[in-house]
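Encoded as structure tokens, the structure appears first; notes follow it.
Of the protein chains in this complex, one is absent; all others appear in place.
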Amino acid sequence: MSDGVLLTGGAGVLFAVLAAVALASAIAVVVARSPVHSALFLLLSFVLVAAIFILQQAEFVGAVQMLVYAGGIMVLFLFVVMLVNPGVTRSEKSFQHQWDVAVVLLPIFLLPFLYILGTEKLPDVPVKAEAFRMVGTRVVGNTEAVSWVLFRDYLVPFEVASVFLLVAMIGAVVLGKRSLEKMD
Amino acid sequence: MTFAFHASDWLLLAPELFLTAMGLLLLGLSVALGKTKEDFLAFLATVSVGITGALVAFVATRPERATPILGGAFVVDNFALFFKALVLLSLALTVLASARYVGAAPYPGGEYYALLLFSGVGMLFMASGNNLISIYVALELMALSSYVLAGYFKAEPKSTEAALKYFILGAFSSGVLLYGLSLVYGAGGVMGLPELAKLLASASRSNLLMLGILLILAGLLFKIAAVPFHVWTPDVYEGSPTPVTAFFSVGPKVAAYAILARIFYVAFAKFHADWGFVVALVSAATMVLGNVAALLQSNVKRMLAYSSIANAGYALLGVLGFRTEWGLWGILIYLLAYTFMNFGAFTLIILLESKGYAGESVSDFNGLAKRSMPAAVVMLLFLLSLAGIPPTAGFIGKYYLFTAAMKAGYAWLAILAVVMSAVSLFYYFRIAAAMFFTEGSPAKLKSSYALSAVIAVCAVGTLVIGVVPQPFLEVLKSCVLGR
Partner (left out) sequence: MTLPPAFWTYLKVVLLVALVPAIVGFVVVLAERRLMGFMQARLGPNRVGPQGTLQGLADLLKLVTKEDITPSRAEKAVHSLAPVLAVIPALTALSVIPFGPPVRVGRTVVPLWVADVNIGLLFLLAITSIGVYGIILGGWSSNNKYSLLGGLRSAAQLVSYEVPMGLALVSVLLMTRSLSLVQSVRRQEAMHLWFVFPGLLAFFIYFVAGVAETNRNPFDLPEAESELVSGFNTEYSGVKFAFFFLGEYTAMIIISCVAVTVFFGGWLPPFPNVKALEFLWQVPPALWFLAKVAAFLFAYIWFRSTFPRYRFDQLMALGWKWLIPLALTNILLVAFAILLTPGWTTGLVWLGWTLGVLFVLAYLAAKLRQKLARRERLAAEPHPVEG
């Protein structure tokens, strides 16, 4: 990416730091023993990703990431975790037999990916930040640019996604509703 | 790329919009009507699928459909129309086959039919999907509805198990698919299939692209239950409510083939040599494993699950043979035949089951000929067709598929397919033998109008395509991509 997306100088350092901490906390999500700690690390990871979005001048996506993932979904996660209150996983016994499999499989899958992604020269698309924001001849703000793309170029997936969410809701209610179980 | 919306865009979307609206209406009505009036809901669902079919026919006559609409995301070519018709056929059959089954079960019917219709909406959008992201979202809509339907009989542990297995593996495979899509997008920077094809035409083969294509292939192979992504199939088919199983074995598979064919024919045609090799291997493995594993089953639903895995292997031959017209014809005619014969076979299980019999083990078919000769004969017809014996639809489908493989230079695969078809005779005839040559319970079979209609439609379809395939082939030959 040539210009517009700031990855040099101070912004580059900031990106590196944010990305490193986001990755570290993502690993911590898996490693942490207490589910609440896992959820908190996931939250941290979400917030940092939002920060990375904002750093890349995608303010809208950053804010939505914050609002939806950090502010909405994670709250519900925590809600459920706290409600169930499973406590800290004390022994690793039940998970132990997966470790050896994972140790064998991980390099098999990871190394080719790393090799390909590392050696591949990504296409050098000469994009300026403004080019994303062109509507006709106007340069619009980030939010407006996103909405043009969403409601014009990707209207079909957007609308299908709304039906998708409806189905998710129906499914959750149908499968989760307790009173139905009394019927048989 | 600026464009305006036209009124005709909404016209072309009419089937999808109508079906969505009917799904919502059914949801609302089910609250108002309650459990006792479910037959009406089933009736309404059937009618709405019928009207949607009429709308598809209407859309087919519109000249506006020549160009993709809505930012190139939605295309209504003959290929899409064929698959829409097929999807709606399987949907209508499913609704009819469900009426008695769901009505007798202690679960609400409105949500069931609504979910079926929404899954149908997803499949219609899949058939018309012309860019990666809309294909993906439509696929997910279909898949999510399927997960819920698989677990719909939630007091049955098997049903819940099926839903959970389907969901976890399905979500994983969508992740793989999405990763592949993102890599391809990263390599090209475009989402539309025609744009992608144009871009790739001048692009050289790169590892990144190959990885992306491979992952997309893996994600889609999961949906059509090809080896090695088939492990979910027997459990899900066994655990789900039988009408839902019947639906899974045709609807979602048909739609998945639609996008598999569209993505690989349109966008990745240039790299045929690369993915073709993988598909050939997968196809061979699928045919062998599906047929051999089916030999060992005593549960009919599981047996048919493995048989449908084997059938996925045959249909992959058509994907391989895309360079000649035979490949596409093969897929289309085979899927059409498959819808009739496979759904028919499952409907007979429903018929046996709904009389208080499990209907799931091979021994439940014992003496069916004594109990009801027509049922046994029809079942025999479906089994013959599944095995690919003339004069049935299955034979015509296999003939085209195998020819396509020969013409594409995969003679060894075609031979393997013929051998495997011979193997499949063994397990299909186990059922046949049970029906005709063993004694079973003397209880009479009781059918309902809806079930009889489904069986009749399936039987007529299977027979007619087998005996007079010419008119069907004429229609199918115009169903090529982009027209």
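Per-chain residue numbering starts at 1, and chain names A and B are given in the order in which the chains are listed.
Note that in this section contacts are C-beta pairs under 8 Å (C-beta built on N, C-alpha and C of every residue); 3 or more make two chains touch, one makes a residue touch a chain.
Note that the coordinates shown come from a computational prediction; the quantities given were computed from them, not determined experimentally.
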Requested in this report: Could you list, sorted by label, every displayed chain in contact with the chain left out?
Outcome: A
Query raised in the report: Given the contact definition stated above, which residue among A:64, A:149 or A:166 touches the chain not shown here?
Result: A:64
Query raised in the report: In the complete assembly, which of A:30, A:76 or A:108 touches the absent chain?
Result: A:76
Query - Residue among A:14, A:36, A:149 or A:166 touching the omitted chain - result: A:36
Report task. Provide the residue numbers of chain A that touch the chain removed from this figure. Result -> 36, 40, 43, 47, 50, 59-60, 62-64, 66-67, 70-72, 75-76, 78-79, 82-83, 141-143
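By definition in this document, only the chains that are shown with their structure count from here on.
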**Report entry** CA centroid of chain A to CA centroid of chain B, Å
**Finding:** 32
Report summary line: Listed in rising order, chain A residues that touch chain B in their complex are 112-113, 115-117, 119-120, 122-123, 125, 135-136, 152-157, 160-161, 163-164, 166-168, 170-171, 174-175, 180-181, 183-184
Query raised in the report: Can you list the residues on chain B that touch chain A in the complex?
Result: 1-3, 20, 27, 70-71, 73-74, 106-108, 111, 114-115, 118-119, 121-122, 125, 129, 133-134, 136-138, 140-141, 144-145, 147-148, 151-152, 154-155, 163, 186-189, 206-208, 211
